[in-house]
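Every protein chain except one is present and positioned as in the full complex.
On to chain A.
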Amino acid sequence: MPHSFSPALAQLNRVILGKEDQVRMALCCLLARGHLLLEDLPGVGKTTLAHALAATVGLRFQRVQFTSDLLPADLIGVSIYQRDTGQFRFHHGPVFTQVLLADEINRAPPKTQSALLEAMEEQQVTVDGTSYPLPEPFFVIATQNPQHQIGTFPLPESQLDRFLMRLELGYPDGAAERAMLAGENRRDLVAQLRPAVEPNDLLTAQREVDKVHVAGPLLDYVQALARATRSHDALSYGLSPRALLGLIAAARAWAWLDNRDHVIPEDVQAVFPGVAGHRLVQRASGRVAPDAALELLRAVAIP
């Protein structure tokens, strides 16, 4: 029986042309309760993907353009003195939504970045000693321009670790690009999108994903991969335990999207570059090394 998200996948692929893998990964990230980091050049469809995803799953959507003068309060909200009541009242910021698109996150100063990352981790924000829970699900899609562009504050590794996956969209292939150019305006398409799943389907699906069976031999494989990253000569760090938890969660979601009740090594291999790519830092250059993930997958034997 196909899972409840196949119509959603089909609809997304109609809007975002030629990016089936990335679309599937983005959905997988959502199902695994992780946050997504899209890193690519401007104009390849990052915002469209985020927007389409939110619309298709039927979630409330907010977009915040991160700039160098964006302050935490602009994102989270601020307590304002009410003259008539004589009290402070909290005005919710744009973070109080289900899908938050943090556009060009590396343009904001570190203080604002960390405010967002805190919200991502805690699922709540605290202002003036009062905690305000964020809605559920809460899914952050951050986009980031390649770091060598000027005027950016690159995210430190510790904060990159908070994102379950990092994806690159890349240029579309010729046929897809042609279809896109010939077709309707993407923004209009997104605006017309209707939710392809029922309101509760996402939460149900997330619970089902949690139940996907992970066998001992598969954990052996995950640990073997982790050992390989940790003992790799060219890498500064290996994968953290949090990363491994994320890897398993993502692999579960991937298996679920494949209509299976158990995870197989191929699921791990499918999500591994997305989950591990931004966590592996090259020793020589100090930059993240997404290619190392692929190399490891080829080298580590499946127990």
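Rule of thumb we're sticking to: contacts are C-beta pairs under 8 Å (C-beta built on N, C-alpha and C of every residue); 3 or more make two chains touch, one makes a residue touch a chain; residues count from 1.
Here is the rule we use: contacts and distances are computed from a predicted model.
Student: The hidden chain: which UniProt name fits, "Arsenate reductase (Azurin) small subunit", "Transglutaminase-like domain-containing protein", "Sulfate-binding protein" or "Acyl carrier protein"?
Tutor: So the chain that does not appear here would be "Transglutaminase-like domain-containing protein", according to UniProt.
Student: Considering the complete complex, identify which of A:L37, A:A205, A:I264 or A:A289 is in touch with the unshown chain.
Tutor: A:I264
Student: State which residues belonging to chain A touch the missing partner chain.
Tutor: 213, 215, 217-218, 261-266, 269, 296-302
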